[in-house]
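As you look at this complex, bear in mind that one protein chain is not there, while each of the others sits in place.
Let's turn to chain A:
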C-alpha cells in the first residue's frame, strides 16, 4: 500500500468521476442520439413523405433497445410519473397551445370540443366495457382485471395523437374542416384523458365503486376542466400585462412566456385541476397579446424555443418507447391484446359515425363520409398514450399486460395506419378527379375558380360565428388591448407581415441592382404588343402536355388553408407562400410604375426613395383610418407630391371624407386593383422630397423600433405584430389637405 500512499500525496494528473455527472450526461446523450436520428431522417426527405417521423423514431428506439438488450444494459429509469407529468407533458402541451390556429379553431370550437370530450368518453367507456366483457371469459385468462382497471386502460388507449395523419392531410389538401377537427381533437383529448386517467386511477384504488362516486366523478370532471380554463386565462392575462412593461429588458422577454405558462401548469397541478387545459388556455391567451408587445427577436426566440423543447420531449418519448419495447418484461396475452386492437378501431369508427350524425345538423358544413373516414382512420395513438401507461402506479396488477397492450396498439397504429393513410387518402380523392390528358384548360380554370370561391368565402366572412366574434372583437379592442398592449393600435397580422416584406423588398432594392425582382408582366406589356397572332402555331406533343400538367399541379398555389401554416408539428410555421404572393404584388406594382414614367435620373432616384416611402403609407394609412383615429404612420414630415393620377375626381371626392385614405395613398394601394382594372391613364406616385434622409432611415429602421428618437426613423414593425411605430399627426394632415399640390403636379408627365 505504499504506492497508494505515495499517490495520495501528489495531485492526481488524470481522474475520472463518472458518478457525479452520470445523470445529466446520460440525459444529454439520449437527447443527442434522438436528435441525430432526426437529422438522419431528413437527409433523404422522401422518406418522411411516406413514413411518418414517429415511425422512424420508434424504429431507431427499437434498434437501440435491441443493442442494449444484447449487452444486457438497462435503460435509464428516468421515465417515471413525475418526470413525465412535470417536465415532458407541459412542453408538448405548450407547443400545441402556442401554435394553434386560433381563428379556424374558434370557428369550429363546438365540433372540436364535441369530438374531444364526448368522443374520448365514448371511446373510453366503450372500450373499457367491451374489454371487461372479454375478461369475463375464463378462457382468456384475464379475469382478475376488474372494471375500474379496464376503464383506466381504455381511457389511456383512447388518446389520439394524429400528428402523422395531420401531415398527410396537409400534403394532400384535405378540406379545412376535417383538418381542424382532427387537430383540435388531438389537442383537447390530451386534457380529457389526463382527467379521466386521474379519475380512474383513483377509482381503481377503491375496492368498491358506488354510483355516487360516478356522479361525483362527472361533476369533478367539469369542475376540473372549467377551473383549468379559468386558471389559464388568469395567467395568460397576467403574462400579457407583464410584457407591457418589458421594453427595457428585451433579453428576458421570452422568459416570461415560459415561466407564466409553467406556473399556470404547476398551480393547476397543485389544485388537481386540469393542468393541460390551464396551460393550453394560458398559451392561447398569452400569445396574442405578448406577440404584440415583445420585440421581433424575442418573438422569434419564443417560437423557436417552444418548438425545440416540444420536439425534444416528444422525440424522447417515442425513442423511449422503442427502447422499452425490447428491454422490459412483457406480458403477452394474445386475446387481450387483439381484442384491444379490435375494440380501439371499432369504437373509434362507430364513435365518429354516431357523433358526426348528431352534430352535422348544427354545422354549416357537414362532414361527409370521406371526412369521417379520414377522422376515424387518422386516430393514431402516440406518445402520450405510452407515457401514461408507463407511469401507471404499480398497485395495478397486470400493469405489464397493459404496457404490452399499449405498446402493441401504438406500434400498430403508428406503423400500419400511419404509413397506409397516405395512399388511402390519395386514392379516395383520385377516384374523383378526371385527369384528361388533353385538357390543360380544365386544370387552369378550375383552379382559378377555386381561388375565386375561397376569396368570396373569405369576403363574406362566411365561417365566423359572426355575432360573437364581433362582440368579442369590440371588447378586445376597447378594453383588453388598452390594458394589455403597450402601444395600442389595432393591426392585423397580415399587415405586420406586409410591412416586414416591404422592408425586405425595400432593402433589397437599395442593396442590389435595380434589376427585375419579379417575373410579373406589367400592365405595360399588356397594351404594348397585342399582335400575338403572328406567332407561329407550336406543336405540342402529348408528352409536353403531360409535362405541363405536372408543372401546373406542382406549382399552382393551393387555395388557402388557414390551418396549413400552423400545424406541422415538427416545423415552425411556414409563410413563404404568403410572402411570395405579397412580394410579387409589390413588385408588379413597382415594375409598372417604373416602366411608365421614370426615364430621368431624378425619376430613378425618386423611385428608390419612393419604394420605401410608398410601402409605408398605404397599409398604415388604411389600417389607421380603419381605427378612426387620426394618427398617421411614420414621420413623413415631407409633403408628398403626386406626379400623375388615376382618378382625379374620384380621389378628391373620397378625400373630402374624414375617414377615407388620402388620395395619394389611394392610388398606390389601389395599385394592384387599379392597375388591372383600368387602363393606365398614368398614375400618381408619392414622391418624398428629401430622399437622403429616407435612405438613412431605412437602415436604422432595421433596429429595434421601440425607442423613439427625435429624428424618428420609419419604424417598420417586426412581423407577428410588434410594438408599433410612433405616430406623427402632422404628416397625415399634410397629405390629406393638400389638393393644391396635386393640381400643380398633375401637369407633369
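FYI, contacts are C-beta pairs under 8 Å (C-beta built on N, C-alpha and C of every residue); 3 or more make two chains touch, one makes a residue touch a chain; residues count from 1.
In the analysis below, contacts and distances are computed from a predicted model.
Note on the omitted subunit: UniProt lists it as "Calcineurin-like EF-hand protein 1", one of the names in "DNA primase", "Centromere protein L", "Calcineurin-like EF-hand protein 1" or "Very-long-chain enoyl-CoA reductase".
Here one chain is not drawn; of A:70, A:270 or A:459, the residue touching it is A:459. Only one residue in the set A:143, A:420 or A:446 touches the chain that does not appear here, and it is A:446. Considering the full assembly, A:544 is the residue among A:26, A:426, A:477 or A:544 that touches the omitted chain. Across the interface with the omitted chain, chain A contributes residues 364-365, 434, 438-442, 444-462, 466, 470, 492-495, 498, 519-521, 525-526, 530, 532-533, 535, 537-538, 540, 544-545, 548, 551-552, 555-557, 560, 562, 577-578, 580-582, 584-585, 622-623, 625-626, 628, 647, 650, 654, 657, 659-661, 666, 669-670, 672-679.
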